[in-house]
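Pasting a structure below so you can have a look.
One protein chain is absent from this view; the other protein chains keep their places.
What follows is subunit A.
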Amino acid sequence: MLAQQADTLSEAGVWVPGRAPVLPARAGRTARDGALLDAVELGVGRRRGVPVADGIGARIVAGRALAVTGPNGAGKSTLALTLAGLLPEVSGELTASRVLADGAASSPIRWRSRELLTRIGTVFQDPEHQFLAGTVRDELAVGPRALRLGSRETADRVDELLERLRLDHLAGANPFTLSGGEKRRLSVATVLVARPSILVLDEPTFGQDARTWRELVALAAELLDDGSAVVAVTHDADFVDVLADDVLELGTARAHVAARRLSASRAARNPATRLQQTAASAVSGTAGARS
């Protein structure tokens, strides 16, 4: 019974055990050699002089996705906020490449708020922290307005994202009244609307149904194909499997990026191979439920 209906259920957004969500087919990715951000011996923390994680080495490259994993409290969110130019580094160095800086300072924390918008976009762990406007439409227009885009350009970008993230019927709603999944989609959209070169996501798939999950992954994959970089803090093994080129595990003595075996990650991005992996995980009994 479940097996018969699995496709329908999965399509509708239900997590079906043993069934990883099917991804839309994607164009093959061109590997780029554009380092955007370099972290050397980076120490991160909320307060000056008190690192929660240090000795971190990582390079954020255009067209590549970096997954940050590790136990609760390891400092993943703190690292994400530091890479995003929101918290000053506690030790070590975080340097933006000339391409990313594009005339601004080489240290992201010294960028002005508006300069940050087109360079590094951050989706917070809690979407409610980043809502500013009274309606979904206005919320999406905050970024373009700060960038002083014309009203035409703003409307185009906003409409495109509203539709893309299935928020068009909610355009007039207050962001705080949306469901958890809608809030997440909106928070992602508010960042994408400024078209940042780097997208930083903190637990983007937490609590999402299979359909939103699939959309988020597809969206991130598309950005990667377009040459943006993605940094995702996540506990979601499927998400790492499908998307990540590099994995940084915090909470180990010294955190350094381990490039995933290229063949494996490439294979994971290919929907056909992905299905084989699905079959394999069904055999090993991996549950599809996500907390």
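Note that in this section contacts are C-beta pairs under 8 Å (C-beta built on N, C-alpha and C of every residue); 3 or more make two chains touch, one makes a residue touch a chain; residues count from 1.
We take it that contacts and distances are computed from a predicted model.
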| item | value |
| --- | --- |
| Among "Cytochrome D ubiquinol oxidase subunit II", "ABC transporter", "GGDEF domain-containing protein" or "Xanthine dehydrogenase family protein molybdopterin-binding subunit", UniProt-listed name of the chain not shown | "ABC transporter" |
| Touch criterion as defined above, residue of A:35, A:147 or A:171 at the omitted chain | A:147 |
| Options A:44, A:60 or A:87, residue touching the unrepresented chain | A:87 |
| Residues of subunit A (touch criterion as defined above) contacting the omitted chain | 46, 81, 84, 86-87, 112-114, 116-117, 121-122, 124, 126, 128-132, 142-143, 146-147, 176, 190-191, 194 |
